[in-house]
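Note that this complex is displayed minus one protein chain, with the remaining chains in position.
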Amino acid sequence: MAAAKTDHALERMVFFSDAVFAIAITLLVIELHAPELPRGSSDAAQLQALASLSPNLVGFGISFAVIGMFWMGHHRAFSLASHYSPRVLGWNLCLLGLIAFMPFVTAYLSSNIFQRVPAIFYCLVMLAAALLNLKVNRTATGPPMVDEHASPEAVAYVRQRGASVVLGSATAVALAFVMPAFCQAGLMSIPFWRRLLTWRGSRARA
Amino acid sequence: MAAAKTDHALERMVFFSDAVFAIAITLLVIELHAPELPRGSSDAAQLQALASLSPNLVGFGISFAVIGMFWMGHHRAFSLASHYSPRVLGWNLCLLGLIAFMPFVTAYLSSNIFQRVPAIFYCLVMLAAALLNLKVNRTATGPPMVDEHASPEAVAYVRQRGASVVLGSATAVALAFVMPAFCQAGLMSIPFWRRLLTWRGSRARA
Amino acid sequence: MAAAKTDHALERMVFFSDAVFAIAITLLVIELHAPELPRGSSDAAQLQALASLSPNLVGFGISFAVIGMFWMGHHRAFSLASHYSPRVLGWNLCLLGLIAFMPFVTAYLSSNIFQRVPAIFYCLVMLAAALLNLKVNRTATGPPMVDEHASPEAVAYVRQRGASVVLGSATAVALAFVMPAFCQAGLMSIPFWRRLLTWRGSRARA
Partner (left out) sequence: MAAAKTDHALERMVFFSDAVFAIAITLLVIELHAPELPRGSSDAAQLQALASLSPNLVGFGISFAVIGMFWMGHHRAFSLASHYSPRVLGWNLCLLGLIAFMPFVTAYLSSNIFQRVPAIFYCLVMLAAALLNLKVNRTATGPPMVDEHASPEAVAYVRQRGASVVLGSATAVALAFVMPAFCQAGLMSIPFWRRLLTWRGSRARA
């Protein structure tokens, strides 16, 4: 019974996290303001209006992918946990705070495209989220939270993935200083970092 | 234990999807702006204000029904699945991205009624969602995700329904080019397409 | 297994409903716009600004109570159900559509206080929700959905409560025609209607 109760506490925390992720990812759309043209506008004017909204649309897409990526990591890490520990609660809440903050930084970046400060701000928030994500995922996949039957490979994968998101976000911060408009492209380096970490890991074990 | 854990991963993904569907469907209302008339306005003026809001109210109703329809399809498909597969995660996230995008396209269509570009844009988003929906539902009702006890008829029904939503959305896109104001009526062809597919299916089996 | 699957479908529908109720009830706050006074405003000016917002604050409170009341009825009805039936899905979705619509009608009423049309509109939406609520709760507490062990008293209570909410909403509609500012007071007649129905029920059984 006692065990069932603590598992229930874990479930409720995971549920709360899921809800915040889901709300934040859906709230991104609130910052998109539909253009309203006078009746009888030409098709060209409408396409123009959509085109001038494209930074916002691209920003929506990228931030959706970013929050989705953090959610998938969270999902994968907690699928390996089966015990609750109050230790994870505070860190997880901080992570959720940054996730809930994403719609704001996305709107700020999209409304000030090609500028350095918003780009650095966006990437720093992402880096902070990546660090908290790593901390939360490490806690969830370590004792006392980890499931006894979780495969060590799965645990190693989750931790490597978390570390590569940190490295990818750091790359994005660096890019933001020199090429603000393309800072988010730094995230595309994540698979590269993951491969590097895997290679180093296998060499260390050999 | 391992099986229970993967089922848990499925449940959490379904839960996350439900949350995004629920938030998107409720956020539709945010794009409705309540008219504010000076104190002492006549009843006629109030009715006029409501009447001029009618495209938005109709748009709210239709998009509520559209998201509801996608949710019901998702609900039906996943009620036949009992195993988790990471393969479905990415496609499902893309589908949710388009669902979360619906409040924006609804607002865009409602504020630019009778215009061709917004109508085509709305219907294309719906078509893309229908295609992703078909992909997700096929994955959920196929191996390795499908429940061993799921009836083949139920699986066939889910897949046919998914295909007829695609055909109905394509009809809506076609209508948007010629009669932008009534493009959403294309969705009313869905039951027709379903009947056609059922008839073809039964002929093929005979 | 098959039974477990259909129960799961019921659970997921209940979950989706809960999420829509929770989002609608929380979105009410979005229509409250915080006054922003110049720095150094006097305390009196601040209190004045809050006072002029009081119709909106009262409207928020009442609509919170209204949605909460519908949620509690839903909660009570479905706690007596243990089987899923696709028959309830469509009605439930219509009910949720009206619940999601509440933030809009609340804002409309609060911004046009003392006017007849907004009051009638608000009360008609509430009446429609009450009728759908009655239909959904009757379906959930009747065969094939009702739990075999549900007490007949509990079922009768849920149905009587649903009926008295309909009568209370009808009273509110009638009040809206003659005293728009106090139409919501019609809801206070709900306990009276419930007592009347209980009395009639006990007389019929005697």
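Order of writing sets the labels: A, B and C. Residues in every chain begin at 1.
The rule we apply is simple: a contact is a pair of C-beta atoms (placed from the backbone, for glycine too) under 8 Å apart; a residue touches a chain by one contact, two chains touch by 3 or more.
Quantities reported herein were computed from a predicted structural model and do not represent experimental measurements.
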item: Among the chains presented, those that the missing one touches; value: A, C
item: Selected from A:37, A:50, A:65 or A:93 as touching the chain missing from the view; value: A:93
item: Options A:35, A:118 or A:162, residue touching the unrepresented chain; value: A:118
item: Residue of C:25, C:140 or C:187 touching the missing chain in the full complex; value: C:25
item: Residue numbers in subunit C that touch the chain omitted from display; value: 14-15, 18-19, 21-23, 25-30, 32, 34-37, 39, 41, 43, 46-47, 50, 60-61, 64, 68, 71-72, 75, 78-80, 82, 147, 149
item: Where the missing chain touches subunit A, by residue; value: 1-2, 5-6, 8-9, 12-13, 15-16, 19-20, 23-24, 27, 30-31, 89, 93, 96-97, 100-101, 103-104, 107-108, 111-118, 121
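In this text, only the chains that are shown with their structure count from here on.
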item: Turning angle required so that subunit B lies on subunit C, C-alpha fit (0 to 180°, nearest 5); value: 90
item: Chain whose Cα centroid lies nearest the overall Cα centroid; value: B
item: Residues of subunit A engaged with two or more neighbouring chains; value: none
